[in-house]
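Note that one protein chain is taken out, while the other chains of the complex remain in position.
Labels run A, B and C following the written order; every chain starts at residue 1.
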Amino acid sequence: MSDFFNGLGPIKYEGPTSENDFAFRRYNPDEVVMGKPLKEHLRFSIAYWHSFAWEGGDPFGGRTFERPWYPQDEMDNARLKADVAFEMFTLLGAPFFCFHDADVRPEGATFAESRDRLNEMADIFERKMDETGVKLLWGTANMFSERRFMSGAATNPDPDVYAYAAASVKACMDVTHRLNGENYVLWGGREGYETLLNTDMKRERDHAIRFLQQVVEYKHKIGFKGAILIEPKPQEPTKHQYDYDVATVYGMLKDAGLEKEVQVNIEQGHAILAGHSFEHELALATALGIFGSIDMNRNDYQSGWDTDQFPNNVPEVALAYYEVLKAGGFTTGGTNFDAKLRRQSLDAEDLILGHVGGMDTCAAGFKAAARMLEDGKLEEAREARYTGWNGEPAMQMLEGTLEDAAARVEAEGLEPQPVSGRQERLENLVNRYL
Amino acid sequence: MSDFFNGLGPIKYEGPTSENDFAFRRYNPDEVVMGKPLKEHLRFSIAYWHSFAWEGGDPFGGRTFERPWYPQDEMDNARLKADVAFEMFTLLGAPFFCFHDADVRPEGATFAESRDRLNEMADIFERKMDETGVKLLWGTANMFSERRFMSGAATNPDPDVYAYAAASVKACMDVTHRLNGENYVLWGGREGYETLLNTDMKRERDHAIRFLQQVVEYKHKIGFKGAILIEPKPQEPTKHQYDYDVATVYGMLKDAGLEKEVQVNIEQGHAILAGHSFEHELALATALGIFGSIDMNRNDYQSGWDTDQFPNNVPEVALAYYEVLKAGGFTTGGTNFDAKLRRQSLDAEDLILGHVGGMDTCAAGFKAAARMLEDGKLEEAREARYTGWNGEPAMQMLEGTLEDAAARVEAEGLEPQPVSGRQERLENLVNRYL
Amino acid sequence: MSDFFNGLGPIKYEGPTSENDFAFRRYNPDEVVMGKPLKEHLRFSIAYWHSFAWEGGDPFGGRTFERPWYPQDEMDNARLKADVAFEMFTLLGAPFFCFHDADVRPEGATFAESRDRLNEMADIFERKMDETGVKLLWGTANMFSERRFMSGAATNPDPDVYAYAAASVKACMDVTHRLNGENYVLWGGREGYETLLNTDMKRERDHAIRFLQQVVEYKHKIGFKGAILIEPKPQEPTKHQYDYDVATVYGMLKDAGLEKEVQVNIEQGHAILAGHSFEHELALATALGIFGSIDMNRNDYQSGWDTDQFPNNVPEVALAYYEVLKAGGFTTGGTNFDAKLRRQSLDAEDLILGHVGGMDTCAAGFKAAARMLEDGKLEEAREARYTGWNGEPAMQMLEGTLEDAAARVEAEGLEPQPVSGRQERLENLVNRYL
Partner (left out) sequence: MSDFFNGLGPIKYEGPTSENDFAFRRYNPDEVVMGKPLKEHLRFSIAYWHSFAWEGGDPFGGRTFERPWYPQDEMDNARLKADVAFEMFTLLGAPFFCFHDADVRPEGATFAESRDRLNEMADIFERKMDETGVKLLWGTANMFSERRFMSGAATNPDPDVYAYAAASVKACMDVTHRLNGENYVLWGGREGYETLLNTDMKRERDHAIRFLQQVVEYKHKIGFKGAILIEPKPQEPTKHQYDYDVATVYGMLKDAGLEKEVQVNIEQGHAILAGHSFEHELALATALGIFGSIDMNRNDYQSGWDTDQFPNNVPEVALAYYEVLKAGGFTTGGTNFDAKLRRQSLDAEDLILGHVGGMDTCAAGFKAAARMLEDGKLEEAREARYTGWNGEPAMQMLEGTLEDAAARVEAEGLEPQPVSGRQERLENLVNRYL
């Protein structure tokens, strides 16, 4: 045991009236909701990068944290970091974690060394996972931090970088497969452009699509049963990313012929930066049949960059889980906290409290969403609005021609009268469950 | 002849040194560029709605303009408006115009009356088009202003509104066909939602897609040779429109099986509101093979709504036309000024000057774009960046598997070295042509 | 009694478990919190304009509502509208209302007629206020809708418009005084510019300041005891408004010498459009000593214009009231619902339900804020962070010179060590009170 958390014991559920900072008030992992314990619904996951690899820097300042596993370019420290990470997973009772290759091992002098280090860390993870019961929600390759990827990975103008990206993904998929990861995620942080002046968008998009096909083919080859997920983001670090939002990714999947093979991992902050609400992206992914998993955080509404804060607004989270539940809940997916401490939150305790607050917020939101869905009033009202479409004539109209539909207007003397959309009434109704 | 323009004669090209407000300085319609007169490249079109139907209102104030064709709910005034409109088209030497049904005729007491009035106005247009040589770039149906469409047209919860929309589009397509319109445009101003709480997004999206199929089928049935165009916009009036941006429309077209049948009409202001540059949307549409036409305006960069101002920034316009030229230029499409006067610009003269400035800006931008393309330095630099991809090994890598690509890294000892993207150098180069 | 609300009786408090749409769940007007009934803390007010004058139009569509008091340019209808308005105030148990001159009376053919009509309506209001006990939170003059104000009121290039604005404000102040209004509000919807090219910003700003001084002088002259409030907004309708945000207004008040005479009426939606959180504007106004009142609504975070929706997010509202309570609560100010129905919410019931939901949200938020403040943990933590500044040496440092302060560094060997800001811990703490 490291002493990083100063002997702090596991976080327990103590109920809403507890005054203990280090307790859950809303998240009781074993509470049964809609027939299943909360922990199986929410499938919380801790992100290795924000909690253990990020050092508190921002564009105007360097490292603020001081962790015993710094500097991170030494394998000994990587091992210490893993110790602390699994201690935290256990403390929080988080059933899952997620990582990039670059989070868990220092870059090697060569690709082979980097891969060997990754495999060495995977051995450690394997053992720790056995010991703790913590599972891998997903693995992924960091193809945006090293300068070799500055102009993209699969979309790089240099084909050698495409090869390097292929090798990186293969190594990470192999490890993810070995660790029984439930998903493999691709986020194209540099798969985009800074300026159209030096960019062949069609070619780069084609390469991104081909790369994705190769990834899916490889998944089947090795028998990986997890889902392949793409995580949309509109921009940052690039001016424009090719996986801009759910709708954009869908168009690419259709062109790739992969809309049945690949799903999306949707992040609240990325949705906001793309001009959407989180629930919009969730609802759209469900409508398109490509909903996979979520990166749970919140983005400051007044900041134009990815702030990756812990969620703390229960009503917002409730609307998100409502869409998740309407999608049937998670299968391979889960609630990954892609959230980081504020860089002024220096203490080990802050790391715990950020997650405790996030987990409580999610639990409260989820339970409200479940009540909404079980009560059924909201869905009933929504469906009632479309009643007209369930009739035979309406269905025939969709099957017929424009002229047929048009002909009804004069034949039947149609003068459609608007009906209240009742938005405020429904918003009030939502508040009853919160 | 109305006396609306106080005897102002046709606007002539007088060259860059002219001090006459009512002259073109940069737009010489007959100047030959890349083998064709400018007027055939630019294909300018005047938007009936902003120039003749809009009365100067905004969300905080009513009508500011005073036009002799007000009130607009009388057919006599509709006829006077048409007189003035064609006088302006002729004064400006604009080869095209565009209209919504609701711009040109007052709403009738019944659908039949509305349609008959539209047909009556089409008779007038037909005669005026013959007399003046002005042509119709596109027609479209306004399915967002009347309260019957408040919850959508094809995506309305009430199937009768779908029928009404079908009748409206049919009537407008018939007129557009009769007037030899080069395109028919669909903009789904209310095809979206205010709140997910009362919305069945999947169903609404399915209806939007089916409607579009019916439109295309009808086009073929009547032998309309023009293109069917969709005009993306992210929001406003709705919180979210289903035709959000080019990428979103593409996904819908794929689902509809219409990606070869339907193109996009891209507006600068809509691109900006969706978080994209204008040239991004143009380049993406070209990459996807769905580029059709443009709505030319500019949006105030500090305003979060559609400001529809006349373009006046030549460098920005040049980058847009550069993408148009790379797409092969317009075929059925053109440069439609979807731009309106500021509501304080009360005079008939302002209406002329807004367009004169816009046409000059477009001409200057277009000519710069043509110089860039003809000179070839920019394309040369762009292509050089991807040279590595033209080699056999790179092409094979795309055809092969992830493992093949990955294997190259160690087999060939790949250590890709970043190469400068030279953005500033290319930006300087662009400025040489301006 | 009009039959507009179909015999609906007064909305009563029925507690959190009520399933009645037409009941308060969280707002019990007589519940005593921090020594005072909720109704005296919250001081709810209904905005005449959104609820009774606005017809459901937006930039892309016209009237959607159908009210018995349309068309609004007839005095009979103005009287009917007043009947319904007071019925609604009473139904909701709202202690206050607010109005613009233009909301309550049709524009006359001359200024004198407009003023006489306003006075006539004031007579009616006076009687109704007596009968119902409803009071006037504030009056204000609409100097943005009529075309005469298109280029500004006090900042108009035409001095005659300045005079007209003076007459308008005088008439409204007279009426507000007569009706014992608790405040008089100025919102400069057109006091700004569309383009700097035609604007003399210094001159316009000087005129705005002089006008404000004249208003304050007039207030004292007539013995009006209410507060004069300015309502900041960054833009919309103009590209830039001179009363951009709280900080901007403060600079103007300092130049006017009125920082002790004038306060601000802060609107959530306007704060958001200016790039601030609502609580920022409240906290800043308090820090500057100019906090007055609030316009309560919410703005869609993905829309770039003023959406004026009813508040429904309790945690957000709680943070706002926390700042209000830290400012000492309202004195002349109150919670004015500057919120409008969505334009698809057509029914009289929607009008009631929008307000019921807003009032419940505010009550829940306010009570949470009161708990936070009474419990004191949050303020304690906040103050503890600044403990060092309470010491004598720190206070001396502020009084001394830069050199004195600098000298301490080497004299005392200062090496300041960062301390955790504990943001997540405090955010968790806030959630305990919600």
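We adopt the following convention: contacts are C-beta pairs under 8 Å (C-beta built on N, C-alpha and C of every residue); 3 or more make two chains touch, one makes a residue touch a chain.
Treat the numbers as computed from the prediction; the structure is a model and nothing was measured.
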Next on the checklist: Using the document's definition of touch, tell me which of B:D3, B:D123, B:E412 or B:E427 contacts the absent chain.
Outcome noted: B:E427
Item to check | Touching the absent chain when the full complex is considered, from B:R148, B:H276 or B:K367 | outcome: B:H276
Item to check | Chain not shown: contacting residue from C:P68, C:G133 or C:G251 | outcome: C:G251
Checklist outcome for this item: Which of B:D21, B:D73, B:D123 or B:E374 touches the missing chain? It is B:D21
Item to check | Selected from C:K81, C:H280, C:K367 or C:R432 as touching the chain missing from the view | outcome: C:H280
Next on the checklist: Going by the contact rule already stated, which one of C:F5, C:F22, C:F60 or C:F111 would touch the omitted chain in the full complex?
Outcome noted: C:F111
Checklist outcome for this item: Hidden partner sits against chain A at residues 56, 58-64, 144-147, 149-151, 189-190, 194-195, 235-237, 239-240, 273, 300, 302-306, 342-344
Checklist entry - In the whole complex, what residues of chain B lie against the chain that is missing from view? => result 21, 25, 64, 272, 275-277, 301-302, 310, 312-316, 341-342, 344-347, 349-350, 353-354, 356-357, 360-361, 418-425, 427-432, 434
Next on the checklist: Even though one chain is hidden, which residues of chain C still touch it in the full complex?
Outcome noted: 110-112, 147-148, 150-151, 156-164, 166-167, 169-171, 194-203, 205, 207, 210-211, 214-215, 217-218, 221, 234-235, 240, 244-245, 247-248, 250-251, 254-255, 274-277, 279-280, 283-284, 286-288, 319, 323, 378, 381-383, 385-386, 388-389, 391, 393-394, 397-398, 400-403, 405-410, 412-419, 421-423, 426-427, 430
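Keep this in mind: only the chains that are shown with their structure count from here on.
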Item to check | Chain labels contacting chain A and also chain B | outcome: C
Item to check | Chain at maximum distance from chain B, centres defined as averaged CA atoms | outcome: C
Item to check | Junction residues of chain A - those touching two or more other chains | outcome: 275-277, 418-419, 421-423, 427, 430
